[in-house]
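Note that this complex is displayed minus one protein chain, with the remaining chains in position.
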Amino acid sequence: MGHSLQPKSWQRTLLGTATSLAIASTGIVGFAGSASAQEATFKVGLVTFLSGGASGPFGVPAAQAAETVIKAINEGTLPAPYNTKGVNGLQLESVVIDEAGGPTKQVEEYRNLVQRQNVDAVIGYISSGDCLAVSPVAEELKTFTIAFDCGTPRLFPELESPKYFFRTGLDATADNVGAAHYLKETHPDITRVAGIQQNYAWGQDSWNDFRLSMKQLMPDAEFVDNQTPQIFQGSYGTEISALQTSRPQIVHSSMWGGDMEAFVAQANVRGLLDQATAVLTTGESGFARFKDQAPDGTIIGGRGPFGAFMPDNDLSEWFSKAYEAQHGVPPSYPSSKMAQALLALKYAADNSGAKGKPSNEQLASTLKSATFESVSGTVRMALAGGHQALQPMFYGEYHYSPETGPELRNIRSYAGACVSPPDGYDAQEWIKNGFPEADCN
Amino acid sequence: MLTIWAILIDGLIYASWLFLVAAGLTVIYGVMRILNMAHGSLYALGAYASASSIGWYYASGGDQLWIAFALLAGCAIVIGAIAGFIMERGILRLMYGRDEVLMLIVTFALLLILEDLMKLVWGTTPYFAYQPYAALGRFNFGVLSVSGYQIMVVGVSVVVGAILWFWLERTRTGKILRSIIHDREVSEAMGVNVRRMFTMTFVIGAGLGAIAGGFTAPIISVVPGIGVEVIVVAFAVVVTGGLGSITGAAIGALIVGLARAASIHTMPQLELFIIYAVMAAVLIFRPNGLFGQATARKI
Amino acid sequence: MTNILKTEGLSRYFGAVVAAEDINVTITDGEIVGVIGSNGAGKTTFINMVTGYLPPSSGVINFDGQPIGSLGPRKLMRRGLARSFQIPQLFLELSVLDNLAIALSAAEGRQLNMIRPVRTPERISAADEILEQMNITQYRDEMVTAMPQGARKLLDIAIAMLGEPKMLLLDEPTSGVSTDEKYNLMDTVMEMVRRRGLTVLFVEHDMEIVRRYVTRVLAFASGVVIKDGAVDEVLADDQVQELVTGKRHQPQTEQGDA
Partner (left out) sequence: MMRLQKTEMLLVVAALALGLSSLISPDWLVFTSTLAIAAALVVMGVVMLMRAGLVSFGQGLFYCIGGYAVGLGGRFLGVTDALALVGMGIVATVALAMVLGLLLTRYREIFFAMLTLAFSMILYGVLVKSHGLGSTDGFGVVNWSILGYQPDPGHESATGLWLAIVLALAAALFLNRYFQSSIGLACEAIRENEVRVEYMGISRRQVLYINYVIAAALGSIGGSLTALTAGHVDPTMAYWTISGEFVFIALLGGTGHVAAPFIAAFIFILVRTYAVELFPNSWQLILGVVLLLIILFLPKGIWSLFTQKRRAEA
């Protein structure tokens, strides 16, 4: 390909490249050197989407939350019980990495973080694929790692006897079981249910869980259609007509971010949302932006007690204020979830009983089955043998008026034990068998 | 019956959007033999330009729909044209005469660069300029409904198509361009200032990409990465129709649009790869696409 | 003396353009035939059809006793029909030696090997010999792009002669070659032709060359053979002088077969 160049220019380039390569290599050495010897500070790797479609709604809000919380941790300005400086007295230093690029690249980046950057812990991962790929590596490298957002129910079943890997949020099962419960209570007589999900694992799992739950809770409901547009497709005209032709009363969607907001706006204009009520399992992330584009009564969830669903307590109050002050918008659920993961880290470090820097083992054993305070209330690490949070699921109706702005009405919460399968159950089996051992009061 | 109508309407709507996206791509390829991967980024650029301008307009209390549209189209075209000019003069110009596929990679590099530049300028929070889309309301046919805005987009792409056709077939410039398309060496020999034509073509093509983005912005929420999503689809359309042919792009858009609508209404699970299946099928039977000409070497 | 090439009612149209019409030619073994005609008279079209590069619109071509039917250049080459090109068709970015090496390897007619180097000692010496005969040895390791037109023509023809063809079609061997090179070039080529005892059909614009090297001439004009006979007789013909050797020119139609 291409054509030969004049000797002069290539000699120049030869020099250029040579020098740049030299710089690069010294760079490597430099890093290898500087990587070690980080005693005074506790170094945490933060992995979240900084590019691509998940960056706007999730990755960046989470990164901004981390910025806010880490600053407060280091200044010791958090409310009790976190009002001590740093984590176990150590200043918290963060390395932020873009989660884009797919699981293989993330495994590589994870190893770089742990083995080259010598981070003491890793917090991150929005994509389920990345969680599934990274968790075994975390165990192999014996590094304390918290997944703050990814929702796949397969995570812990596929990771036999985890020691170092934790998830401080709920998995997608809870979202959809919760949604079904909410429908049963608020829309008892609906019969025609449709769905629209992004065409990838998250969407497919969500629809499966929701369908199975509905079969249990509302056996009369008929599933008239499920559309699976490509992720980041943006324009849903055709899908909307397809849904309209099937005349649903409820449209369930696990779409998130820009896709979800775009779908709502389009479905609203096209009148689909006059005919049917939308149930948006991640709708909260659009709470501050829907304005009058989402019709009143639209049912939205926040993947747990996060974002607008945060209960009133000192921490959530402080967090909402601090976050809005620093970033201009109220925190959405990804922000809260990141905050929760960082608080979990601080909790584990402060209570590890270690002198100076706590070891991965100390952190892990402290967080395992622990109960800690968070922006979402009191969190019990009660699932997956103490490695995953057990939290209530919240749903509510979106209402908007130009005067009062957006608000949530008719909020209902469902105990964690009601929406999450107990250990030892495959999520779908658990639902199919009618939620054994579920405790819904 | 209902479904068939739905398929036709949705297919047409989607096809018109596809044509808007693909037109610039095919013009540029036809004249310059560059398959511009950065076309998607120009689309995104236009989307951001129009979304932010409309957002600003309504935020500052404006409520005149026509001004919003003027802003939408205007900002998109201007920023697209400027970006196109910079890309052509700044980078592509240095690469002319290189292998066709190498140019593909050059534009791939431009795509990477633009993606991040846009992120630096507009950040990552979704831009949401739904007002024009909402303002045009909808038309109901029984349970079916079509948004007025979508119908307008159909109109826009028809107009764009017509203008392009007139420009290429009826104007002097068009004549020159067609001569370049037919045989660059000869037209160069006949004293055509090919480079100037290239700049013009690329700027226009870029503008078209940006317009497509501009008119799409009110429908979608504008986030990083929307550009990358449309490129391959646009490629598929253009290749199906035959590279460098406006008619081809239009027909290709219709075929792909209808095929996709049909699959969504009847078997949604195929939607993800229907476009590629159509492209592959067409290429198997017409190796140069529907309206593409084979170019063999002279001996 | 047997016929090696025989065409019957051979025609080719590009849309409305007549590139060749009702061409009936018989070439016997060992003949050296010149083809003359102004641009667009159908000479190259004729060669392209005969070598299977361009399917005729109608008519039959017999080569070496069998109809070539729909055989392509590759199959015909295997049957012993080789050609050179008006614009030398060489591998510009490869060295001259490699051009010959691949040609030699192909000429051996065996399945191409994917492990043994193409530059076997035998092929190298064979290549050197050819370069010797053509006295273009100095370009051996240059890329073809480094060679002057004349040398490229020679290499192009040399490659055509590999693989023991029975018949050789030369498409304007001297076009683009400076007048002082011309005769050396033709002498070298004809020397090799004679040594191999090939039948040659060559298209030529330069009547001097034609007079000097051929025994028989086919005169083409706007796709038709207007005269076929001994050199002097044909070149003396008024019609030929008006349409061919005269200055009259017709528009290019050879775009078509490009």
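A, B and C label the chains in the order they appear, each numbered from 1.
The rule is short, and it goes like this: a contact is a pair of C-beta atoms (placed from the backbone, for glycine too) under 8 Å apart; a residue touches a chain by one contact, two chains touch by 3 or more.
Keep in mind the model is a prediction, meaning the values are calculated, not measured.
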{"item": "Displayed partners of the chain not shown (whole complex)", "value": "A, B, C"}
{"item": "Touching residue (missing chain; options C:Val17, C:Val118 or C:Met207)", "value": "C:Val118"}
{"item": "Selected residue (touches chain absent from view) among B:His39, B:Lys119 or B:Arg260", "value": "B:Lys119"}
{"item": "Chain not shown: contacting residue from A:Val44, A:Ile70, A:Leu90 or A:Leu132", "value": "A:Leu132"}
{"item": "Interface with the unshown chain - residue positions in chain A", "value": "1-5, 7, 9-10, 12-14, 16-17, 21, 24, 27-28, 31-32, 50-51, 95-98, 102-104, 107-109, 111-112, 114-117, 128-129, 132-133, 136-137, 140, 152, 154, 158, 199-202, 204, 208"}
{"item": "Contacts of chain B with the absent chain, listed as residue ranges", "value": "35, 91, 94-95, 98, 100-102, 104-106, 108-113, 115-117, 119-120, 228, 232, 235-236, 239, 243, 269, 272-273, 276-277, 279-280, 283-284, 287-289, 297, 299"}
{"item": "Contacts of chain C with the absent chain, listed as residue ranges", "value": "51, 53, 72-74, 77-78, 82-83, 85, 89-94, 98, 101-103, 105-107, 109, 112-119, 141, 159-160, 162-163"}
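Keep in mind that, in the parts below, only the chains that are shown with their structure count from here on.
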{"item": "Most extensive contact between chains (C-beta pair count)", "value": "A-B"}
{"item": "Chain whose Cα mean lies nearest the overall Cα mean", "value": "B"}
{"item": "Relative to chain C, chain with the most remote C-alpha centre", "value": "A"}
{"item": "Computed distance of Cα centres, chain C from chain A, in Å", "value": "72"}
{"item": "For chain B paired with chain C, centre-to-centre distance based on mean C-alpha positions, whole Å", "value": "48"}
{"item": "Chain A and chain B: spacing of chain centres that average the CA atoms, whole Å", "value": "34"}
{"item": "Where chain A touches two or more other chains at once, by residue number", "value": "none"}
{"item": "Sites on chain B touched by chain A in the complex", "value": "2-3, 6, 9-11, 13-14, 17, 97-99, 101-102, 115-116, 119, 123-126, 128, 130, 133-134, 137-138, 140, 143-147, 149-150, 216, 219-226, 229, 260-261, 264-265, 268-269, 271-272"}
{"item": "Footprint of chain B on chain A - complex, ascending", "value": "1-3, 50-53, 55-57, 59-60, 199, 226-230, 232-235, 237-239, 241-242, 244-245, 247, 257-259, 261-262, 265-266, 268-272, 275, 289, 293"}
